[in-house]
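The complex appears here without one of its protein chains, the remainder shown in place.
== chain A ==
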Amino acid sequence: MKSKPVFFIIVLLTAALFLLAVFGLKIGNFELKGADKMRYGIDIRGGVEATYEPKDLDRAPTESELQAARAILETRMDASNITDRDVTVDKSNGKVIVRFPWKSDEADFDPQKAVSELGETAKLTFRDPDGNIVLEGADVKKSSAQIQQNNMQPVVTLELSNDGAVKFAQATARLIGQSISIYMDETLISAPVVRSQITGGNAEITNLESLEEASALSNKINSGALPFSLVVKNLNIISPTLGSNALSVMVMAGKVAFALVCLFMLLYYRIPGLVACIALLLQVTGQLLALSIPQFTLTLPGIAGVILSIGMGVDANVIVSERIKEELNTGKTLRSAINSGFERAFSSVFDGNITVMIVAIILIIFGSGSMLSFGYTLLCGVIMNFVAGVTASRLMIRSLSNFKALQRPQYYGAKEAVK
């Protein structure tokens, strides 16, 4: 008798979690900032995904070269006000991948142009206060960021070519007490003040706030000495109108699918069917949370994965309900029918779910781009199915069977004749 309230506790908990997950979704739709803001793939919010590779390079680029290439792309995006972006370096394949959204209010934004401009060779220049160029990217052999041994201050060191050393010695002699501005393209990236004449081709930039700032600056300087320019190999552009329309359609499809599956379960299985609907809601809630908490990118196939697992999710409940029905028809009492129904169904639910999990993991490992999200939502669906379809369902059915009014075997699918 004690377990009567368990059903209501689970229902309340599911409802609370669901509201939490949906609340996060709503914030996402209104584009309010929040921790639970959904992260949509470019096929939903509209955007650009471009893979840059070194042009005409007959060897694999080194890691520092890739970091420098990344610095170029980031500085340029800063300059064109693209702040909401994602730049990743693929070390093993020597690529830099750039993703940024194309917002619906940007009517005159030309993504193709933006992408080709981003990949142009960076032009690094050191200029005197009058704007005359004293040193170019090619004059810098290498730059690196370090912590100085004697005073623990971060510095950027420059190693110049022979040519560069001569030019720099002349310039620093002339400009003591003044600043030399460092530009990438037309963006000022640093303006260190010359303390003394620098000969020998080794210079240091001091007065930097942190090691991070120092390495950012050194990456940018290195980018000017990059022996290659970047070329786009894979490009994927989707306009925002196309994406946002698709999202609302898929959300609607999800609701309809959910309603249909629930209706089917309720009509066919009565009380176990009701339990299945609540378990299903819990499963979807879990999937939504699994997407929003780690900010995993949700794409259209990802939503299809959620909807598909709504269908697949009832499987555990169907197996259990069928078993309970069978046990009741052999004349068992309700309580023992429920217990043995769950027990006997467990191994097939377990084995079945493990195989779907194997497939989902393979999809995550091998899936490219937007399909990754499909594998992920499918995997979360299967895992949540263990929690919701097996554990929560069992607790709920047991709890409901304690109510006198709900103890007729027919409510659990038994034939009328069996008492």
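Observations on the model:
FYI, a contact is a pair of C-beta atoms (placed from the backbone, for glycine too) under 8 Å apart; a residue touches a chain by one contact, two chains touch by 3 or more; residues count from 1.
Keep in mind that, in the parts below, contacts and distances are computed from a predicted model.
Looking at the choices "Protein-export membrane protein SecF", "YCII-related domain-containing protein", "imidazole glycerol-phosphate synthase" or "Cation:proton antiporter", the name in the UniProt record of the chain not drawn here is "Protein-export membrane protein SecF".
Here the missing chain is touched by one residue of A:112, A:132 or A:295, and it is A:112. Interface note: of A:239, A:295, A:333 or A:410, the residue touching the hidden chain in the full complex is A:239.
Checked against the full complex, the one of A:96, A:155, A:288 or A:310 touching the unshown chain is A:310.
Among A:22, A:79 or A:354, the one in contact with the hidden chain is A:354. The chain not shown here touches chain A at positions 43, 50-51, 110-113, 115-116, 119, 231-239, 241-242, 245-246, 249-250, 252-253, 256-257, 260-261, 264-265, 268, 300-301, 304, 307-308, 310-312, 314-315, 318-319, 322, 326, 344, 347-348, 351-356, 358-360, 362-363, 365-371, 374-375, 378.
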